[in-house]
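Missing here: one protein chain of the complex. Every other protein chain is in place.
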């Protein structure tokens, strides 16, 4: 590794094993963050220039070199590896190598602390935006099925027991709304995170009239994290909420993964996954496994584990502590887990074959009991009496007509009043609202 | 326990040990929920009446009886205990006892599933509102200190090492903003939760044109959880976000607890807690312990543990499962943990004695190094060179003037530009925004 | 509340709201711990007496009074309530009330810190012993079914897809071994916890030659937690392992809960739970829900949440911190969660009806494919070629004979070699090994 930026002399001795322990996964993780670090560096340089702290020429030279670095990273001519302590050091090293004295000026008025804060926040906001887009795609895919099979009957289950006649429309619409609610929380969280930490340095500000508002605007933030100690204290902590919103999305996917896994069993036989979403076994020639549906369940655990790690990591007093370096890995891992399962979901849904005949056949006579009890009650019998009477006469219930039953399920949101257009309007509103 | 509501005959045999296992803590937990259940029951009865499903007389009688029950609960004439399977059953039993046939009509068009959903959501929204109010009180208490000691110098720490001169104003303002951000997330979460599940029955709606919108408005909800299966699926799951917002508050309190605990040590000696917030030891006569500050740290762990429990509990397919009964305990416990630590915080802050002389004395010469380096850089030396030069000449740094140092910390949010009025405006906006 | 033990004067002012916050649930939780505290107090008093630090008369008087207190607690004449700061204070208050001066001598050489440590450890060891006994009962119940239905065929699933013919014997034997492994870990953990903290006072020992070994032996401990700071540091921390071993038990129960819930569905139809383990619905007269099987799943989440809470709580430096007071609640809650689900399991198993006809009927021809491929390979064809050939000719597989298939499953542990006696021997060894 090259000389660390904090070495006071060129020859500062460093011990490699310890340095490696301290560096941890930083360089690898920073590969995902360095583009945001460059973006923030440009905003920082411009703000220095506006405040008269950097000459226009120096600012322009640094900005050009940063653009060059971005390009080299993109096309593989520059690799962030363990020659560098972290991505921030790599940027500074590159600038010094390219620009000499001028390059050394970039760090005026900032610290690696606010560099990582701003880069991580930009990264997180973009990641949540992608998750929100995934939520929209998932909702649309579910809506397509809900529309196509709006009135196709299937059993409704509680306790995994057949309960009342339901419909594919109701089932799939529950995912449309689930993905909307998750997407909405992602949106609210993005809004909550929209405050710039750039210019808070190491948690105590600096002796310079930095144009923090200008830099914030340039980076797309709504407002400042005003207080530098608060900005520091948000690290690892606001990340828990970013992951919390991602968890809601992963949880909707998990429920769908459960449903599909069950419904793809021979016993239910309600759905078949596409070939691309299925695999075989290495020992059993007869197997066709709904692997992707099962894997849809794992995202929530991945996000949840990362949340738990961050909650343990952040039991700390005020001020930066090196522990927080490890918040990056947990955050990125958790967001990736939610991203993976939500990316694959629309394709799973669009490739799904529904066996509506098997669904219809699985509705047995007892499932009409609630209808009958509610009818008796609507006609005047006290509900609890109607319930008991029907309960004692279950065997007398004849084969019902599921379509008729669904047609009368008129409570708002019920099978006869799914409100798909209202749900669609929410999906589309979410898709337009970054 | 009395005959369960789902018994088909009066004499349905039930096994007590098993019933106790199944009932769990329900009856105890429901003591906190039953008031919300009554409120929702009134809205349900009125909606039934508006839809012509209950006569005006019956509706009026039930509503009166519900009011009576509420009163009896309040003054202790009615106790929810293990005579009942749960709070819902107790309400129904009371109505039947008071009104006979009419009482049996209350359950038309609803299930215990949507009863608990709506009661829990009302409870949660109210609890989050209290937490938001706590956040405001905490922020105000911190602001008072920040104002009083706005420019009093104290060391700023990173890595628990003395870093740069800072101020009590900066330190306390970080809490003002921290509590604002937590309060804001509580507000956004309340908004996100503002959708009514009432009228979704057991997750599949009913054969009745319930006036769900009317009931929702009456209960203060903005909108419906439209889809009944989605409403079911929100149980335990949306609770994770309620707890996630509570965790942010508890986490700010935890950081403050850490600071106070450290600063109350003899070695720092920066603060003394009030007598009421301190205790002695059972064996060491000399001890005066900052117990309350230490206990301020435990809320985050309590909330976090509850979140983790819910995340494990909710790995389930669609439809109600009895597992979800246990979501109540975790939710209530987590919210209570956040409530306790945030309730006590304003008093801890207002009772705090600050030893500003010790704080000032703890600022040592090396802490001015960054100022000097930034100054050299602002005068034209490349920052990295200035950094190295100052680093090599640390011993030459004379005793600095902390007040002068702070006065020049002009970056927005820094010691010379704390923006307390802007923060206060945010606090007050939050206090007015339910 | 009475004057705290640490008050230096009789009139020490205490603030009730703060005191309540600090007391937390202590008094309620201590109701479960006070019996252990009394037991340890007796051992402490005897050790003081042996060391000549307490006269024989005083020791006898205190021991008698402690016996009296234990009796009063048992028959309800003494209630631990919020008159006391905690259980330790209540014991001391009782002794002073009963014995005057002599009662004040009991606290010589100990602190509430080692009182709670030793009481909690005794409580934990007893609780783990009960869980181990539960594991044995569960294993025996599973073994009974495995024996009765040793060769009854049922489908074996992977990915919830029908995979190969299996047997009820294999299925149930997996629980026998699962409960054994959980029980064994409980036993090892009990052994690991068998070290006495009594006599470490507040974490720094005392100026007295306490007979710690004697007291430890008397309490049934194998050895000492020698170092007082280590004893302190074990609080909340060793508890995580106690819960970790409880989690293994709860996890085996969770898997069984999942199996029973699925197999009780109409689609599988393999089992029916006893009436006592089933419930109805408040709205659907036709429902018979396997509630107890579902609730068997919740223990693992309860234990896991408690573990997560403790892991967050214990990020602390050396020495007692008041945070640790909250470890009690998490520990007790987690152990109770594991206890509840494991207590009910043997009865669920013994009440289970198995529909072996439905199980047998669910074995379809494709499930013999692996047998055929293995046979071809055993005859000399390379396994991968045999696998491909059978895979391409699945439709040609005729209806197989499940009994014959099982009879040839001769790999150790397989359907034809279940080794139930070996498993039974492990169960019995576990039952004899405290």
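Letters A, B and C mark the chains as written, and numbering starts fresh at 1 in each.
Assume a residue touches a chain if its C-beta (ideal position, glycine included) is under 8 Å from a C-beta of that chain, and two chains touch if they have at least 3 such contacts.
Treat the numbers as computed from the prediction; the structure is a model and nothing was measured.
Enquirer: Which of these touches the unseen chain: C:70, C:130, C:255 or C:336?
Expert: Residue touching the chain left out of view: C:255.
Enquirer: Among C:64, C:227 or C:353, which residue is in contact with the omitted chain in the full complex?
Expert: From the options C:64, C:227 or C:353, the contact with the absent chain belongs to C:227.
Enquirer: Hey, which of C:121, C:322 or C:347 is the one touching the hidden chain?
Expert: C:322
Enquirer: In terms of residues, what is the contact footprint of the unshown chain on chain A?
Expert: Answer for chain A: residues 4-8, 13-15, 17-18, 21-22, 24, 88-89, 107, 110-113, 201-202, 206, 261, 275-277, 279-285, 287, 289, 291-292, 294-295, 297-298, 300-302, 304-310, 312-313, 321-323, 325-326, 330, 340, 343-344, 347 touch the chain left out.
Enquirer: Tell me where the left-out chain touches chain B, residue by residue.
Expert: Output for chain B: 157-164, 261-262, 264-268, 280-281, 283-291, 294, 308, 311-312, 315, 362, 364, 366-367, 369-370, 373, 387-388, 390-391, 394, 397.
Enquirer: In terms of residues, what is the contact footprint of the unshown chain on chain C?
Expert: These residues of chain C touch the chain that is not shown: 5, 7-9, 53, 92, 96, 101-109, 113, 156-160, 163-164, 166, 170-171, 173-178, 181, 184-185, 188-189, 191-192, 199-210, 212-213, 224-231, 233-234, 237-238, 240-241, 244-245, 247-248, 251-252, 254-255, 258-259, 262, 297, 300-301, 304, 307-308, 311-312, 314-322, 370-371, 374-375, 377-378, 382-385, 387-388, 391-392, 405, 408-415, 417-419, 422-423.
Methods note: only the chains that are shown with their structure count from here on.
Enquirer: Can we say the copies chain B and chain C touch using the same residue numbers, with more than half in common, or are the two sides different?
Expert: Over half shared, hence same.
Enquirer: Any idea how many Å lie between the Cα centroids of chain A and chain C?
Expert: Spacing between the chain centres: roughly 35 Å.
Enquirer: With chain centres taken as the means of their Cα atoms, state the distance from chain A to chain B in Å.
Expert: Between these chains, centre-to-centre, one finds 23 Å.
Enquirer: Residues touching two or more other chains, restricted to chain B: which are they?
Expert: 5, 7-8, 107, 113, 201-202, 206, 297, 300-301, 304, 307-308, 312, 321-322
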